[in-house]
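Up next, chain A:
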Amino acid sequence: MSLNVSNLTVHHGAICAVNQVSLAVPTGKLAAVIGANGAGKTTLLRALSGLNQPTHGSIMWKGEKIVGKKPEALVRRGISHVSEGKSVIPELTVRENLELGAIWRRNAKESKESIDQVASIFPRLGERIQQRADTLSGGERQMLAIGRAIMSKPQLLLLDEPSLGLAPLVIEQIFQTIRDLTTSMNLTVLLVEQNAMGALKIADLGIVLNLGKVVAINHAQALIDDPAVRAAYLGY
Partner candidate 1 sequence: MRKKIAFFIFLGWILLLIGDRVDELRVYQGAQIAMYTIALASIVLLTGYSGQVSLGNGAMMAVGGYSAALTLNNLGSPVWVAFLMAIVASALFGAFLGTAAARLSGPYLAGTTLALAVGLPEIANQFNFLGGVPGLLFDVGFPPERLGEEFTQYKWFFWIASFIALLALFITSNILQSRYGRTWRAIRSSPLAAELSGINSSRMKILAFTISSALAGLAGAVMAMTISLVAPGAYTLTLSFALVTGAVLAGVSSLPGVVFGALILVAIPEVADVVATRFGGGENLNNYLPTLIVSVLLILSVIFTPNGPGEKLRRHHHKKKI
Partner candidate 2 sequence: MHKLLETLLIGLSTGSIYALMSIALVLVWRSTRVVNFAQAGQAMLSTYIGFEIASRTEIFWLGLAFAIAAGALLGAGVDFFFMRVLFKHAVSGAAAVVAPVIATLGLLGLIRSIVGLIWGGEFKSIKAPASTDGFTIGETTIPFSALNLLVIGTVFSILIVLAIVFQRTNLGLSLRASAYAPEIAQLAGIKTARIRTIGWAIAGGVGGVAGMLVTSNNFLSPYSLDLLLVFGFIAAVIGGLESMVGSVVGALILGIALTFILNYVGTSLVFIGGFVVLILVLLVKPDGIMAKGKARRA
């Protein structure tokens, strides 16, 4: 198990957003985190990347306790977080947004190689490398956000609703890319999604959150087949 979360509790002021969550994701696996609005999915990711500090519980990443560490320290340990809502900086060019992901490595040559790698994964970004990010379409921005995460050579990728506001065809393409990256780069991925069906279809395991608590955790296919989950989250 490369990621081990136990009894994690996160508060926003008086509100308990994540309540005693325990979960584990093996190396190279893609875990989909699904649940309704306000279930605590985003807060869970933010706690994992160090943006929110938990009130209780522990997070183990590759045998190290990482609670209390700042995001910039966790990036250096291979944790990359793509936050909600196409996390790119519109004022910067595509190239600059990508360079940002590798900036902490302070190695211009590696950074160039990574840009080439991202451009081969997302050819559209390669074509638009000199444009400002605010000229990109929604799907391209999401590719750029994921591309930036890849630039930092992650081992654990935290994705927050990459499908948000995208057209169905683009969503399918993004999900497929996430699946391919997981396998080809041997990534551990936590994918938070409202689009539960799409996420579960590409995932190895599924985690269902409700009101900050884990209500189900199982193989993704098993969750798809579970009538209760189907009724509550998959809509049929």
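Here is the rule we use: a residue touches a chain if its C-beta (ideal position, glycine included) is under 8 Å from a C-beta of that chain, and two chains touch if they have at least 3 such contacts; residues count from 1.
Candidate selection criterion: all candidates are chains of the complex that A comes from, given by their letters.
As the structure is a computational prediction, the values presented were derived from the model and not from experiment.
Only one of these touches chain A in the complex, so go through 1 or 2 and give me its number.
2
Can you tell me which positions in chain A touch candidate 2 when the two form their complex?
Going through chain A, the ones touching candidate 2 are 49, 51, 70-72, 75-76, 80-83, 87-92, 96, 99-101, 103-104, 106, 148, 152.
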